[in-house]
Every structure is written in structure tokens, then in C-alpha cells.
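Have a look at the structure below, then the notes.
Every protein chain of the complex appears in place save one, which is left out.
A, B and C are the chain letters, set down in written order, and residue numbers restart from 1 in every chain.
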Amino acid sequence: MSGAPEGWHHVDGALYREFEFKDFSEAFGFMTMVAMLVERHGHHPDWSNSWNKVRISLRSHDAGGVVTQRDHDLAYEINSILRSD
Amino acid sequence: MSGAPEGWHHVDGALYREFEFKDFSEAFGFMTMVAMLVERHGHHPDWSNSWNKVRISLRSHDAGGVVTQRDHDLAYEINSILRSD
Amino acid sequence: MSGAPEGWHHVDGALYREFEFKDFSEAFGFMTMVAMLVERHGHHPDWSNSWNKVRISLRSHDAGGVVTQRDHDLAYEINSILRSD
Partner (left out) sequence: MSGAPEGWHHVDGALYREFEFKDFSEAFGFMTMVAMLVERHGHHPDWSNSWNKVRISLRSHDAGGVVTQRDHDLAYEINSILRSD
């Protein structure tokens, strides 16, 4: 497990990134794509939204709440959603 | 009411456009943004999805099922969602 | 593979069911839950929506377009979403 995926940082023991969009509609469209992705992975984030901002925290609850390879993999795939926009 | 918005055609008495995306996730992310838009307008489409394709038909049921300015306005706004991707 | 899941019928070579909700919001909330389910299964429907109605057709494109056990399993899970409402 090398460095964090682009834009992600280790914050409070989690892998964290903040995303900013044009407006609420675009932010929630992104959240829906992330929701389908995390259901597919069976690995869910702690996340929040305010208008055009989405903040995502990833950690592995089943591994004692630390950041594992699963979180890195998910972070990479979330970044891919962004690029495909 | 001049010509149809870019990419839209008159088909079977409705304003119609087919959209193609990278995959299902991107298609449904787009549908979620359209869903928020049409709720805001109080004007809903007949639409369908198969994997990466979304087909949208607009007509004004409250105006006898013909295409009105409301449908043109909504089609323009749906196109804007696409551009903001 | 015994009879079709409750509410589903064989129509035009597919497993088909029509769902009716209170309004568009409830219909699209249901569609979002189905979208996450089908992404998890990697098995996607042909489906359409008009206001409070959702129509879903299931068939296995990778098995020549016939109805298989996979479609039955997905239909059962879609019914479960409905019950958990």
C-alpha cells in the first residue's frame, strides 16, 4: 500500500477527500454513482453533503477502523467516477 | 417555439432524444440529475433505460399530449446537465 | 426454476412486472434502490418510468436473451425492496 490516491489524505485515521461541484444537482448525481459503487464493493463510506460539496471518509470497520487496501481501492474507483464525468 | 433543442427530434408526437453513456452507473447518475430537474419543474418524462442508454420522451399531458414550450424548456435544461458532466 | 416470482409474468420472452407508487418521488426512490441492486448483481434490466409507474423487463442477454435463474433471483430481490418499504 503506497501513497494515497490523488486528492485523498489521511485525516483522523481515515482516508478523506472533499469534492466540489457546480451545484447540488451535480453533487448528488455524483453521490448516486458512488452509492452504486460502494454497494457493489460491499464497503460503505462515512460521508456528508452541503449544497455543492461532498466529503468522503473511508476506513475499514471490519479491520478495527484503520485504513486498509480496500479503502485505497475504493478511493481509486471514486476518482475514476469523477474523471468519467 | 422555434426548432427543437440540439439532439432532440419529434417522434410519435413527442420531443425525443436518446443518450448514450460509458456504462450503467454513468447513465443512472444522469437519470438522477434529470429526476431532480423534472421534480423541480413539476413536468415529468416518459423515459427508459437499458444499460448505458437513456431514452427520453417529452410531451405535455395537461395540454392534450402535444409538445409545448414547457417541453422545449425542459429539453434545453436536460441538455445543460449533459454539458456540465 | 419453478413459477415466476409474485407479480412477475412472462411477456415477450422476458420476465416482466409493473409497479405503481404514490407519485414520481416514490417511484424514483424505488428505482434508485433497484439501480444499486442490479449494479451489485452485474445484471441490468430494460426498464421504463412514467410518473408513478415503473415497468421492469428481465432477460439474460449473455444467455441469448432468454429468461434464466439469474432473472428469477433478481426479480425476487426486487420484490424484497418493495416489501421493505
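The rule we apply is simple: a contact is a pair of C-beta atoms (placed from the backbone, for glycine too) under 8 Å apart; a residue touches a chain by one contact, two chains touch by 3 or more.
Computed from a predicted structure; not experimentally measured.
Asker: What residues on subunit C make contact with the chain left out of this view?
Answerer: Touching the chain left out of view, subunit C contributes residues 22, 24-26, 28-30, 32-33, 36-37, 81, 84-85.
Asker: By the contact criterion defined above, which parts of subunit B meet the unshown chain? Give residue numbers in ascending order.
Answerer: 32, 35-37, 39-40, 42
Asker: If the hidden chain were put back, which residues of subunit A would touch it?
Answerer: Counting over the whole complex, subunit A touches the hidden chain at residues 24-25, 28, 31-32, 35, 38-39, 44, 46-51.
As a working rule, only the chains that are shown with their structure count from here on.
Asker: What whole-Å value do you get for the distance between subunit B and subunit C if each is reduced to the mean of its CA atoms?
Answerer: Result: the chain centres lie 23 Å from each other.
Asker: Please list all residues of subunit A that touch 2 or more other chains.
Answerer: As it turns out, subunit A has residues touching two or more other chains at 32, 36-37.
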